[in-house]
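One structure, pasted below without further comment.
Apart from one protein chain that is not included, each protein chain of the complex appears where it belongs.
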C-alpha cells in the first residue's frame, strides 16, 4: 500500500479507522486488492465515505439496468473521455460480469464496433451524447430510450451512471490516478 | 410542490420520511424554497441521501477553497456545459456569497470577461480544461495550480468540485431539470 | 465617460461632433447610459456611424421578426460564442422587451432549458447551427424555417441578425469590451 | 441580372433607385460585373446601403493595414468557415491586389502552407483564433499582435475585418449565396 | 530539381535508379513536371515505389467511380484537413478532368456551395463524415450510399480513396510538403 496512487501528495489516514480498515480488508478478500480510487480518497474519511456511498447506490442498488449494463455505460463514457483509470478498472468489470472479453474491449474502444441489441445501442448512444454535448440533450433523446423499452426510472439511472463517470473520469484525469495493475489480466 | 421538476415521471416518495421532511422544511426556512434538485432525487430516499451527502461534503466541508471559490468553479463548469439548472442555481449562489452580481454574471457568461486574481484565473482555467478535454490533463496543468499557490489538497478539491458539476450538469440535462423560479431574482 | 471600455488605447474623438454628441445625449436620456460599444467605436466617427446604421437597420427596422425575436437570436448567438459584452447587454434587452427575466436567462444559458414555441425553437436552432458550423448549412435548414412559418424575407433577417452578432461577439472578444454595469440590474 | 443569386425568393427592387443604379453601373464598369452580394441585398435599399457603407469603411478606408492585408484576413476567416461565396470573391481580390495567385490560393487553403512574414503570421493567427474560439481570446493574444508591430488601432481593424467576414460568411451560408462566375478566372 | 520540397533534409537518391529516372522523365513529358510528392519520397526508392503503387491502384485502376469522382473525394477530404499540397495538386486534377474550373474550386472550398447530383452529394457527404468522425460511422452511412446507387465495391473504393488522402494530407502537413507552382495555373 505504499505506492503513490495519484500525482498528489495526499497520504492515507494512518491508521485507518476500524470501519474503513474492515472495508479495505473486505475488498482485499473479495477482489484481491483495494481499488486505488479508494486509497486515493482515504486521505479524508468523510470524502471516502460519501464517494463510496454514492458509487454503491448507483452501481449496486436495485435498478432496471443490470450491473453489467451500468458498467457498460461507465466504460463508454470513459472511452469518450479517454480516462486511463476508469477504462482499466471498469473494462475489467465488463469482462468479469459478462464473461465476454470482447464485449469489454468494444466498450473501451468503440461500442459501434460490435453487434449489440437495439436496447444497448440506444442506451450507449444516449450516454455518449450526454457525455459529448450535454447542452444539446432534448426530448427526442429521452423518447429514443422509451422507444427502446426503458422506463423513466431507467432513464434516471442511465443519466446518473453516465453523469457519475463524467465526474470520476475528471477526478482521475486531474490527479493522474493509477489503476491497480491486477486489473489488466482479469477475466481475459 | 406539485409542479413537475423534470421531464421524467418520478414522483416524490409520499409522505416523505421524517428526516427528509425535516431537511426540506429546513431548506424552506433558510432558502425560502426546496431546491428542485432535491425534489427530483426524492423519488428514492437512498439516492437523495447519497447525492446530498457528497454535495455537502464537497461544497460545505472545510477546504483550502472558500465556499465562493467552489461555487465559482461550479458555475464555470456549467457554463462550458450550458447547464440551465446549475447556471441558474449556482449563479445565484455566486451572487449571494460574493455580494457581487457582476461576478456571478461573468462566471455564467465568460470568466475571461472580467479582471480576476491570478489565483482565480489559474483555478478556473484548470476547471475549464478539465471539463472540455479531460484526456489531455497533464503534470504542467497541476504545476500551474501549485505555482498559483494551491496545495495538493486544494488541487484535489478543485478537481472534485469540477468533477461533481460535470456529473450534475449531465443529470440535469438528461432529465430536463427545472430550477426554482426564485433563483432568478436572488441577490441582484 | 473616462473609464476605459476596451483593452485598446483608442480614446473617443474629443469633442464629439454635434450629431454624435446629440445621439449620445439621447441614449443617456432614454437608456440612462451611453452603451459602451458606441464609446468604443467613437475614436472614429465614420466607423461609429457605419456600425450604428447597420445595427439600427437590423435590430429596429420593420421585419417579420419582432424586436424581441431579434434580441433572442442575438443572445443565443452570443451564448455559443461566450461573449461577455453581448450577453450582458442583449440579455438585458430580452428581459426588458419580454418583461420575462427567466426568458432572458434561458437565452444566455441554454435556450433548450425552457419551453418555447415551435417557431422559436426553429429560429434559434437555425441561428445556433449557423453560428457553430456555417459551412454545413444546407437546403433542409432553410426548409425547416419555412415549415415553422417563416417567409424567405424572415430567413434573410434571421441570417443577418445571427451574422451580425457573430461579428460583434468577435469585436468585443478581441478588444475585451466591457458592458456598462447598469445592464446587470435592468429588468430583473 | 435575372439569375437567382441566393436560395431565397427576394427579387431586387425594380427599378432600382437612381443612386443604386449608378453604383451598380460603376461596379460593372470597374469590375466587369455587379458582385452578387450587392444584388442579394438589393431587395431592400436601406439594407444594401448600410451593408455597403460598413463594408467600404472596413475594407477601403485608411488603416494601418493595407487593402491586401484586409483581404488576406477576409479569406483566412472564410477558409475556417468554408464560405463558398467569400472564398471565391475575396480569394480573387487577394490574387488581384498581390499579383500573386499562389498567395491567394494559400489564404483559401491553409495560410500555414507558405512562408509569410512574422507580421502576417501574427495577424492571421489572431484572425483564425478569433474565428474559431472567440470566447478564449485574452490579453496575450493582443500582446502577440503588439509584439509583431501592430498598434492598438491596427488591432481594432484586424478584429473588425475578421468580425465582418464572420458575419458575411454566415449570411452567405444561410442563403446559399452564389459568387459571380467571373471571379474564378480573375488574376490567375 | 534542386529546390527543397519539404521541411525535412532528405535529399533524393542520386543518381536515381534507371526505372525511377524513366518514371520521372515520363511525368515530365506528360505533366510538364515531376510532382513534388514523388521527389519527397525519392530519398528511398522502396518507399517511393510502394507509395506510388498504392496511389496508382486507387486513383487509376478500374472502378465504379470515375477518375474525376475519385479526385473529387481527394479534394473534399483535403478541404476538411486544410492540406495545402493536396488541395493545390488535386484541385488542379478536378479542374483538368472535369474541364470545369468552378467544380474544382467548390471541392476546395465547400462542396455544399454548388449544385451536385444526389450521387455526388451522397459520395462527398460520406467522405466528409469519414474524415471528420471515423468512429461514428455506422450502417445507415453505408445504406445512404447504396440508396444513391453505389455498389458494395464502390463503397470500398470511396472508403479507400478517402482513407488514402487522410494519409497523404498528414504526410504533407507533417513535412510541410510544397506543391509544384505549375499547378496553380492549370486548367483555369
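So that you can tell them apart, the chains are marked A, B, C, D and E in the order they are listed, and the count of residues begins at 1 in each.
In this text, a residue touches a chain if its C-beta (ideal position, glycine included) is under 8 Å from a C-beta of that chain, and two chains touch if they have at least 3 such contacts.
Every value quoted in this text rests on a predicted model; they were computed, and no experiment measured them.
J.: Going by the stated contact criterion, tell me the shown chains that border the hidden chain.
T.: A, B, D, E
J.: Among A:37, A:74 or A:108, single out the residue that touches the unshown chain.
T.: If we include the chain that is not displayed, A:108 is the one touching it.
J.: From the list E:119, E:142 or E:188, pick the residue that touches the absent chain.
T.: E:142
J.: Which of D:6, D:110 or D:160 sits in contact with the chain that's absent?
T.: Residue touching the chain left out of view: D:110.
J.: What is the set of chain B residues that contact the non-displayed chain in the whole complex?
T.: So the residues of chain B touching the unseen chain are 135-138.
J.: Can you name the residues of chain D that touch the chain not displayed here?
T.: 110, 112
J.: Touching the absent chain: which residues on chain E qualify?
T.: Considering the whole complex, chain E reaches the absent chain at 7-10, 43, 46-47, 49-51, 53-54, 56-57, 61, 81-83, 126, 130-131, 134-135, 137, 139, 141-142, 152-153, 155-156, 158-160, 162-164, 166-171, 173-176.
The definition used in the following text is that only the chains that are shown with their structure count from here on.
J.: If you walk from chain to touching chain, how few steps can bring you from chain A to chain E?
T.: Steps on the shortest route: 1.
J.: What is the chain whose Cα centroid lies farthest from the Cα centroid of chain E?
T.: Chain centre farthest from chain E's centre: B.
J.: When I count C-beta pairs in contact, which pair ends up with more: B-D or B-C?
T.: If we tally the contacting C-beta pairs, B-C comes out ahead.
J.: When the centre of a chain is set as the mean of its C-alpha atoms, what distance in Å lies between chain A and chain D?
T.: Comparing mean C-alpha positions, chain D is 50 Å from chain A.
J.: Where the CA atoms of chain D average out and where those of chain E average out, how many Å apart are those spots?
T.: Roughly 29 Å, centre to centre.
J.: Could you list which residues of chain B touch at least two other chains?
T.: 82-83, 110, 112, 176 - these are the residues of chain B that touch more than one other chain.
J.: So, with touch as defined above, which chain pairs make the list?
T.: Contact pairs between chains: A-B, A-C, A-E, B-C, B-D, C-D, C-E, D-E.
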